[in-house]
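Here the complex is missing a single protein chain, while all its other protein chains stay put.
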Amino acid sequence: MADAAMTKAERREPMAAAIFANEAVTVRAAAPASRLSLRAGSEAIAPLSSALGVDLPVRPKQTSTTGSRTAMWIGPDEWLVIDAGEADLMAAARGAEGIFSAVDISHRNVAFLVSGTGAATTLASACPHDLRLTSFPVGAAARTLLAKAEVVLWRQSETEWHVECWRSFAPYVFGLLREGAKDAALA
Amino acid sequence: MSQSFRIPGKGRLSPSRGLRFFFDGKAFDALEGDTVASALLANGVHLAGRSYKYHRPRGILTAGSEEPNALIGVSNTAATHVPNVRATVQEVHDGLVTRSQNRWPSLAFDLGAVNSLGAPFFSAGFYYKTFMWPKAAWKALYEPVIRQAAGLGVSPKEPDPDHYASRYEHCDVLVVGGGAVGLAAALAAANAGASVILCDEQAQCGGAMRHESGARISGRSGWDWAQDAVAQLKAMDNVRVLTRTTAFGYHTQNFVALAERVTDHLADGKDLPRERLWQVRAKRVILATGAIERQLVFGGNDLPGVMFANAARTYLNHYGVAAGRKVAVFTACDSAYGAAFDLARAGSAVAVIVDWRHDVPEDLSRQAQELGIKILAGHRVVQAKGRLRIASISVAHRDGGQERSFPVDSLIISGGWTPSVHLYSQSRGKVAWDADTQRFLPGDPVQDCVTVGACDGTDDLARGVAQGIEAGKAAATAAGHAGGDQPDVAVEACESYAGGLAGDAGQIKGKAFVDYQNDVTAKDIRQAVREGMHSIEHVKRFTTNGMASDQGKLSNMHGLAIAADSLGWPIPDVGLTTFRQPYTPVTFGTIVNHGRGDLFDVTRRTTIDGWAQDNGAVFEDVGNWKRARFFPQGGEDMHAAVNRECRTVREAAGLFDASTLGKIEVVGPDAGAFMDLMYTNPMSKLGVGKLRYGIMCREDGFVYDDGVVGRVAEDRFHVTTTTGGAPRVLHHMEDYLQTEFPHLKVWLTSVTEQWAVVAVQGPKAREIVAPFVSGVDLSTEAFPHMSMAECEVCGVPARLFRVSFTGETGFEINVPAAYGRSVWEILQARGAEFGACTYGTETMHVLRAEKGYIIVGQDTDGTVTPFDAGYGWAVAKKKKDFVGIRGLKRPDLVADGRKQLVGLTTSDPAMVLEEGAQIVADPNQPVPMTMIGHVTSSYWSENCGRSIALALVAGGRDRMGQTLHVPMPDRTIAVTVTEPVFFDPKGERLHG
């Protein structure tokens, strides 16, 4: 098997082509991204922010973005860091001083982008969280539920949402978003 | 007969917009905006159905959702057939097909009506008294016959082809009820800047303005004002008006469920959902739910042609339909006079107004006089007579005396109005008895809600509207919106709703119905009291009063009053039954909405699952996961496939998708200390690059989960859990970490789905895997059983485990999930060169049972300690603490005779025991036998050439070699107790 060592596995993203669009909403799969689940006490926030090049927000529901990199407050010692590129976030975090946990979850999660005037309504078909701008402003993020699936919602603009879920939940989440999008165009 | 009861110039429907629909196979003309009820009445049809118990002919009583009689089946196709639709709610669309229910062979000639002859037999509590003997006849004879004869419409058997939508919504102010008061409240709240949802169950808002002709608001008729108000609201960005929408459930913290009927009124719903569920969270709720008119209780009060006063006026003033040509009115309330006057002005003859009350307000008697209508005050209708339609009434003085007969084709009745306190009551608010007006009214609100208008006992329109405006403003202010102008609503004229009667109207002749839908009469209520039912809850259940799908909207007050009268108690002392959800019936489709088919539940599939589907795998459900159970080839059944897979793994190798195993990454400087606490094993002693099988106990000492733990680095563990246990194990670990050991610097992250896991097991495993692994010497010396390494496999970052759940040389290759399918395919191709197979969970189960490896949840059941399972070696002796350390020392857990895991072999090697079968020591003892254990796992083992089983048996390890017995229905099977390892007992193959 001389060629075995040369055999390189390829990445497969079966949901990558998922798309649904109508006059009110477009739901589509986000491109693969690098993701880190970051856990740390308060003393490591500054060194991690500097190592990652993005400030770890310290208030609930907040996010901060620098370039292609966004850090989302998920819990008082938990952040979801997403880099839209192929950056090695693990390597970047490893350089930080202090006590923390960085775990690569680039493949654990996938994301859908929900955009359009009916985007919030689409999510509201299955999400009990108050998604009005008063309680979910632009730039906010929160872990919550979409029917039976746990998701992280990130509002990128008034009409654009990034919906993060575990990989095996993606067909279910897409199905819900499609139903929600259909109804968002009606009422 | 084409709409001969439609009065030209009356009503709000356009005569130019004709429709056609079908009732019992016959075509009828209707107008756009008609309900089935109004259209039938326009065609002179009052007979709409048969009653539930006595199959009595029934007409159309009401014009709203409280209708108990006119229940019809509506269908376009067999699958969309909907039974028990209220004809008063269902709007007509072109081609609508409806049919009457509960009659055979026809509505006019119903054989079931003989039930009326057997009426004494069906009296209150008959369920509890009759059909009791002989006992066997209940199932065979009585129940089937009763079910055939009774009951309402028939459910469709086909899947519902419609779809349903759902929406969570948040608002400042929810107004329930779009009558004048609700509209005023919504305007006030919306003007102040609050976000407002207004819902109303009718097709159009307007409430009582639909039937009243006397109300004038801000220079217009009440109805016209209401329509202008709705238009004004709809034009505002901060308002959502939902018509055909019923608030059916009021939950905690102002969480209110609404059902919107989207397409039932349309001939072609196109792609619209049939109904939409709204789950609204409102900062403030304003209940403007109005009041419901109730009947008077007298003999024959259910004959077709008997109609409530507000309904008769609605049909006349809104739909332009006269209830009859020769009508009489029987009332105890002012509001019915308007029906008499409106009908008289529209050309119907009004024979008489019979008023239960001795004193009639002067302006009403003057108007009656002007219209030439006779009033008999202090009188009552003794009985209504007729067969399929009322033909006459007999009237007498309240105190008795001579009866006079009046021929009529319709009798308009009103027993007064019952405030609609259902939602208030669902909000946990308590109602209070108002002795002056003889009704229950809302007391203090328990939630952030307010009741206004008729549901709050405010009968006067001007006062109700003022209440609504005040409530709307206050709600907006409370929600943080204090600006805006107050709406200018001037109520210039309104009608009187004074009066009312609860209970039966004197000595009854014939059947006087209290609950029409369940055929409960006044006599039944009195009988229930005589038979000892003193609480209204008992009366209700004994008579079934108020237990039909209309939930006693008409019957509760009468039932209560009659029971109170029988007992000689004041009404509030008899108690009040609970107002339950839903307010009106809600379809299962609405409640379930998206949650059906693929969206009923999450179906989780691994990244390798697609290959298994392409290659003919048979799947099983494990938690939410689909797992490949076996891979049949060339027509193999399960046993043949599993036998082949089992043999092949031990002879060559097998590939297995282990991706569903739960995985948790435990990271931090205190990771080792934490792992020591969570597992019975000494995990902190585990070397970097090593694996250990771990057992997790609960505090009580029983096995909670198990799995292989790898130490990736000094401060990083890769923990695996059972597939089904992954979420609860993480929850359990988080619980201890956050609340008992918060001082530990360690964090937990689920990585179940980060990694796809390919297990390669069997004597050829190393040869298959080796060429694709970079950077690790896979020899047994360098990488022995229970080693792990971070490396590259097929050019992608991997965590490689040398581990086995089969007893063979084995590798588990973790690769980032999206590479799983590709790595799997590469290894498949390589495996084929070595004669390897693909195996599923069934083979995995057999192979591990051959080795006596337990499956938590199958061989353990929440009462099994590690010692019971024979895994005492996994419990550290020297640790000071771990979860379960104290539980394991409890007296019962260290006592002799506990059930222990052993192997069982049958004397006939071909005999495979049933899992769950009970085990006894002496098969000849009398029944019930003393059971000493049960079979937990049992398989045919192709590799052993015989059946094998694992069992939990009391004192099992002291019974090695003993013969025990497994009694089955057809035989008793003798078994021998053995060690629970059936294959390669020395474990040499692991190290190959």
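Note that the chains are named A and B in the order they appear, and that numbering of residues resets to 1 at the start of each chain.
Operating definition for what follows: a residue touches a chain if its C-beta (ideal position, glycine included) is under 8 Å from a C-beta of that chain, and two chains touch if they have at least 3 such contacts.
As a working rule, contacts and distances are computed from a predicted model.
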item: UniProt protein name of the chain not shown, from "Na(+)/H(+) antiporter subunit A", "NADH-quinone oxidoreductase subunit K", "Sugar ABC transporter permease" or "Sarcosine oxidase subunit delta"; value: "Sarcosine oxidase subunit delta"
item: Chains in view that touch the one left out, judged over the entire complex; value: A, B
item: Hidden-chain contact residue, picked from the options B:D434, B:D573 or B:E740; value: B:E740
item: Given A:M6, A:A91 or A:L145, the one touching the chain that is not displayed; value: A:L145
item: Of B:G378, B:G484, B:G887 or B:G992, the one touching the omitted chain in the full complex; value: B:G887
item: Sole contact to the chain not displayed, among A:A9, A:A29, A:A51 or A:I74; value: A:I74
item: Positions on subunit A contacted by the hidden chain, ascending; value: 60-61, 74-76, 78, 128-129, 135, 142-145, 150
item: Contact set of subunit B toward the excluded chain (per top definition); value: 251-253, 255, 279, 281, 428, 446, 699-700, 731, 734-735, 738-740, 742, 880-881, 885-887, 889-891
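Quick note on the criterion: only the chains that are shown with their structure count from here on.
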item: Partner subunit A, residues of subunit B touching it in the complex; value: 163, 165-170, 195, 271-273, 276, 279, 281, 594-595, 598-599, 601-607, 610, 625, 665, 667-669, 745-747, 749-755, 771-772, 774, 793-796, 815-819, 821-823, 826, 830
item: Residues of subunit A that touch subunit B when the two form their complex; value: 1, 4-5, 7-14, 32, 37, 39, 41, 77, 99-109, 121, 124-132, 135, 147-149, 166-169, 171-172, 175-176, 179-180, 182-183, 186-187
